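As you look at this complex, bear in mind that one protein chain is not there, while each of the others sits in place.
Take a look at chain A:
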Amino acid sequence: MTLLAVERIKLFSTRSPYWCSALALILGVGLTAIIAGTTENGQMSIGLTQFGSSQLALAVVLVMSALAVTTEYRFSTIRATFLAVPNRISALVAKTVVVAFIAGVLGEIIAFGSWALAKVMSPTSDLAINTGAEWRHVAGVGLLFGIGAILAMAVGILVRQTAGAVAILLVWNMLLEGLIGIIPKVGVKIQAWLPFQNANHFLALGGADAAEQPGAGIDFKLSQWGSLAYFAGIAVALLVVALIVAKRRDA
């Protein structure tokens, strides 16, 4: 518990988490506002409310989480941390828990914020959250953010520098996994096993909007919750590798 408090003090005594959170909120909710504003009244659906949160804001949260680690390396405060807490694994796990928790809460705020804004802007649309799938589509964003944060921090610990970690995360999330689908025949098969595609699969609503949802057209082998577990498994596996590397190498 002490270590969690330490990481909380560290995180909230610098400005970058505030800026990143604000940016994620503005981009996530903002995109929904644009979509709601340009969709005819009555045509807005729950499937259209989470593009901002699950795509745009997620990218910002990945950057925020990686920064939480890479700035420590950049300013060598990671060494001060390891001096205070020689058990590097507990120190880094505590940091990961704090950042992932904040990312999760932020995800819920952005997801429900986007949904509420759509409801206000398009009052005649059916935006009631009734089914389990609809709940998963909105409330699941927080889970995605939390797991994404773990994955981003693992990359941050491994790469240790901001530019590299951010480049890897953004290219991976926003470009690479999508582009692999262009490869004839096998591309779609590979995509079914890529982490961020599985994250999208977890959120997928199905039904009338299916073709417009991210991850459409991929033949996933896992159930939707299975996809989430798979995404989480990859994030945790990467974190374990990162922790072992951090423990062994010179700080």
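The definition used in the following text is that a contact is a pair of C-beta atoms (placed from the backbone, for glycine too) under 8 Å apart; a residue touches a chain by one contact, two chains touch by 3 or more; residues count from 1.
Everything below uses one rule, namely that contacts and distances are computed from a predicted model.
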Since a chain is absent, check the UniProt entry for it and pick the matching name: "Na(+)/H(+) antiporter subunit C", "ATP-binding cassette domain-containing protein", "Serine phosphatase RsbU (Regulator of sigma subunit)" or "Pyruvate ferredoxin oxidoreductase alpha subunit". "ATP-binding cassette domain-containing protein"
Out of A:A22, A:A84 or A:I183, which residue would touch the omitted chain in the full complex? A:A84
Chain not shown, touching residues in chain A: 2-3, 5-6, 9-10, 13-16, 71, 75-77, 79-87, 248, 250-251
